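Apart from one protein chain that is not included, each protein chain of the complex appears where it belongs.
Moving on to chain A:
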Amino acid sequence: MSIDFAQLEEVDGTRWTWLFWPTTKAAASQCVLPFACLFTPLRPLPNMPPPLPYPPVTSREGTVLNPYCSVDINARMWVCPFTFQRNQLPPQYASIPDNQLPSELIPEYTVVEYRLNRPPAPPPAFLFVLDTTVPEKQFTVVKEYLLKALSLLPPGTTVGLITYGQHLQVHEIGFTEGFRSYILRGNKSYDAASLQPLLGLGGASAAAGAGASAAAKQRADATAAGAHSKLAPPDRFLQPIQECEYMMATLLEGLQRDAWPVPADERPKRCTGAALAAAAALLECTYRGYGAHICLLQGGPCTEGPGTIVGPKLDEELRSHIDIEKDNAPHLKKALKHYDEVATRLVNAGHALSVFGCSLDQVGFYEMKACVDRTGGVFVMAESFEHDMFKRSFEKFFECDENGHLKRHFLATLEVDCSREFKIAGVIGPSASLEKKGPSVSTDTEIGIGGTCAWRIGSISPDTSLSVFFDVVNQQSNGIPENHYRYIQFRTTYQHSSGEFRMRVATHAGRWCDGNDLVTLAAGFDQEAAAVTMARLAAFRTENEEAFDILRWLDRLLIRLCARFGDYQKERPETFRLGPSMSFYPQFMYHLRRSALLQTFNTSPDESAFFRSHLCRVSTADGMLMIQPSLIQYSLESAPTPVLLDVASVRPDVVLFLDAFFYIVIFYGDTVAQWRKAGYHLQPNYRNLAELLEIPRRDAAACIAARFPYPRWVESDQYGSQARFLLAKLNPSATHTSGNVDVLSGSAAAEFIYTDDVSMEIFLEHLRRATVATT
């Protein structure tokens, strides 16, 4: 029996590392891998009812009425499955006949979405923060794409512009008499309180100064004023697109690159940190409590003011992983602190930051990771603004659904409630803690962002996925009745991009099983979800631990898992077998260990931050691609087939298509490449060859059309320089040290890889030995 976990995901957007949970804490700890759920809050579900136009019925604890509640229509009472409290039903539920149950009570609808009875929010704001120290050609492109963004965004969306170079400039786009901008020091960090008098944002002063209560007050003010009426204070800097489009167009047209001369031996001065702080402050003053997104378009590292990651002198090199490990990065701590402060302010105000870093050099993702990850923003990394990786990603970023609403929603709050037998240990994903304590919060275990049962996600898209970790706390003494289920409710309140406030409630019921029933446990093991969860966990731990320790930890867990669930005789490696539900897991771990997610060799800190940031937000399938890319073989003989991610798959007469999420490679075997060079595919009789060349490209194009960020597109011939992208991902079953290759002649029949890495066979061999050796 095997469970189709992907199918299950279609029901309520969850994927569980273990579908069946042992009833006791002790048994749970023997399962080695954590009990976690990969939850995609806004995943479009096929059998979800349309949004309910009424507000949810909530208990006193905040849990929402759901199909698992026992409802007594006549008594107008319902019992919450989490707290077993009796709650009153609202009067309108009094006379509902059994066959016309409201959607939230229909058993199939475990996920429902409510339209909250709140006045709609003002249109979301996008504040563009533009680096003006990029080369002229790129600057032209990025300005053009800014304009394009305006055309992509729904017309009501509010936009603003901050440009920065040595200093930062807040453009007053609501001013029509001419071009006016406020310029602020690049070497100073502005918070809302200091920025507000400077920019004359008098109206929002109370809100800016006094925190959450004031934010509520401002919300009330906005209500009174009517949400779509012009915002009084911010309208000088943030304007609806339809009103400022001309102004922005002329402004961008006339916008010059930063004019400060750059000495030949220096980097341009770039006050990214200050610009971000000011952008955050501006939104704090004007949009606190409403959805807003800062888009940072960055062309190089921050070299000026707070958040500096490298000095302006060119002889000073950007920090590498080794520098960071050896504490040899002088700017690092200060920069991390600055961006952490900015992140905190962004989170408190409910805003998100996305960074488009377009430079051949590093731009400081590593330092800015907190800002992006905690607010739900995204990183986009490209070589330059002229590169497709920026252009397509940028367009994709502003993608709208069929109703003309942005796919990216705002200001989400994820709340989780669960049955008493287990607690919530934490979350890993693009979110920040709201520090909401509750009975469901685990007090002794914290994994990821824990200690809370509510998280803020500043920007959320349908594929944003979080790992939620649980901790089974039930003691042996408290037996769990046989027919008992564990219940988990995910409530996601968010500001829909149309301005509506919505709440999506997903209630999940899971089965308990006996902790000694290894077969059942193993059957409920979702090895993909487990691999992604472990990858996220490992990525999360890289922030505080050294890569080497994490690898060791992964190995230990793997060995323990195999020892627990494997079928073997002690001290006899050859007898070792794993059940089908777990059989691929060691392989995933092998590739995870080799991937750039964990390996820092040959990877810059920025790249690592970029990979890990995306790993923690993508869906399980995408996560799997990052860990273990898919390799598809096209040949004249057979239909496209997935092949092993092994160097043995490289053959001269095939075309290979590797999808590693961040990049895709179309690889032409030597023979195919020679055919192509000879121009056979242009001849009508060789239409099959033309198709062979064409189909992988078409497939790849289809594959990346849905992908964000836009991957790097690599086409390579065998033995070509770009082939390294493919070879790096392959299992080096044949290397220059393998005996079957004549290195000197170079005329090997099979491809091989110059590497000292162990191949999967050796890895598995060692695993077997280690497993059976364990007692």
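Heads up, the rule we're going with is that contacts are C-beta pairs under 8 Å (C-beta built on N, C-alpha and C of every residue); 3 or more make two chains touch, one makes a residue touch a chain; residues count from 1.
One rule holds in what follows: contacts and distances are computed from a predicted model.
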Response to the item:
Its UniProt record identifies the chain omitted here, from "Exoribonuclease phosphorolytic domain-containing protein", "Ubiquitin-like-conjugating enzyme ATG10", "Similar to COPII coated vesicle component Sec24" or "Rab GDP dissociation inhibitor", as "Similar to COPII coated vesicle component Sec24"
Fill in: Option from A:Asp4, A:Glu177, A:Asp265 or A:Asp315 whose C-beta touches the chain left out
A:Glu177
Worksheet, complete the sentence: Given A:Phe84, A:Tyr246 or A:Trp260, the correct residue touching the omitted chain is A:Trp260
Worksheet entry | Residues in chain A touching the chain absent from view | 167, 169, 177-185, 188, 197-200, 254, 256, 259-261
